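Okay, structure first, notes after.
All protein chains of the complex are present and in place, except for one that has been dropped.
We just call them A and B in the order they show up, numbering each chain from 1.
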């Protein structure tokens, strides 16, 4: 069976600087995976490569067996891969509702509509006519997630959605994930918050310095293994 | 009484200037591109209208219906082939490429049509006028002003009420993230420039029927358009309309004192606004 989304020996460069060294990741239909790692491990670069913001060699990224590495972002979206970018990147000139609507620009039909998003994240309905960047950080993150869902993705890439948010806000955001999973979408979560990631993921990949250093199901991975993969040294004392 | 007439004529003239400026304002708002060939493209459209009107005997308004899609295609192609390659952090390439285009269009028109002054005949409409309270206004200038209002209303509806308009604004905010939404910024830019050229065609219609024009008339139109945009403030089409009207009134008031001062007083009004409110009278954009 071909995977929904797969990277094979994916590399990435910023000028002369190599950010990814042969990354292999596989996502099946409806699966949730988490990619964890410290700052600078290459997680965001991986997301940028998959979403088409960075172009790669065609054969290094496959979607249902099709080589999509060299495609531009709009063509990646057309294949059902939507992204919630790091830092949310809402459109400041657009209201909350317009940000959501712009997410449907690619016109992929499916279960998610404006009504569905408002149902999932009711606070957005209340604030629908507010300029998107006037919302609180947590609400902005909800808009960014809703915006990506409006494309009715088969794969939802979530890059650092809890970054800079209070734990209680993060919990509210993650509360929406079971329903997103139930809609059938596969989810890729990039997180520095390991606890959160382990809770929701079927499969975990740990990255360090542009390489996958550890992968497995959350219950198979020991805390020491993760710590070693994360920081590059076995843990002896841990808070 | 006489002063009232002067001001009314200035307002009407301002409608024409707003038409010159609306396309420039639209394109700058979406892609931060200032097209130095904008005035020459207006003159090019006027010559296309002239050809249709004088050789086929078409009504100028009907001719505009034919020229508008041609100009849209030209704008789309120019953006795709030339301007998109120049967009980036550096302001030099777009300025120099559009400046080169301005010279190319001017001299191409000189070769094709000679340096003679031309005018598009609008038949009896040219001299038609109507009483508007105590003043008499020409029908064509009045239609120019109404067209300017219609263009501003239409563009605002497009920008704030349609999916295409949302895509315009999203792309203007952040091209990379717009790409993640399935928007192709280069296509969006091409459509925007195409639309600007449709407005340019409307401007050309009133420019060509109102007064004589020749192949070198473009740069002055660019300057009026630019002044209207800056007076009104970046990013607001209503501001651009107001800017055009202020420029028009300044010119007719100046001309009523001394006919040689018409253009000069327009420029001085612009400099005065720049002095008092450098961001224009009705600024909206933050950049």
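Heads up, the rule we're going with is that contacts are C-beta pairs under 8 Å (C-beta built on N, C-alpha and C of every residue); 3 or more make two chains touch, one makes a residue touch a chain.
Here, contacts and distances are computed from a predicted model.
Protein name for the hidden chain, per its UniProt entry and selected from "Cbb3-type cytochrome c oxidase subunit", "Heme exporter protein D", "Amino acid/amide ABC transporter membrane protein 2 (HAAT family)" or "sn-glycerol-3-phosphate transport system permease protein UgpA": "Amino acid/amide ABC transporter membrane protein 2 (HAAT family)". One of B:26, B:101, B:120 or B:180 touches the chain omitted from the figure, and that residue is B:101. Checked against the full complex, the candidates A:7, A:32, A:45 or A:141 give a single residue touching the omitted chain, namely A:45. Shown as candidates are B:3, B:92 or B:130; the residue that touches the absent chain is B:92.
Against the chain not displayed here, subunit B makes contact via residues 28, 32-34, 36, 82, 85-86, 91-97, 99-104, 106-108, 110-111, 219, 222-223, 226-227, 230, 260, 263-264, 267-268, 270-271, 274-275, 278.
The definition used in the following text is that only the chains that are shown with their structure count from here on.
Subunit A and subunit B have Cα centroids separated by 44 Å.
Against subunit B, in their complex, subunit A makes its touches with residues 51-53, 72-74, 77-78, 82-83, 85, 89, 91-94, 98, 101-103, 105-107, 147, 151. Of all the residues in subunit B, the ones that touch subunit A in their complex are 163, 166-167, 169-170, 172-174, 176-184.
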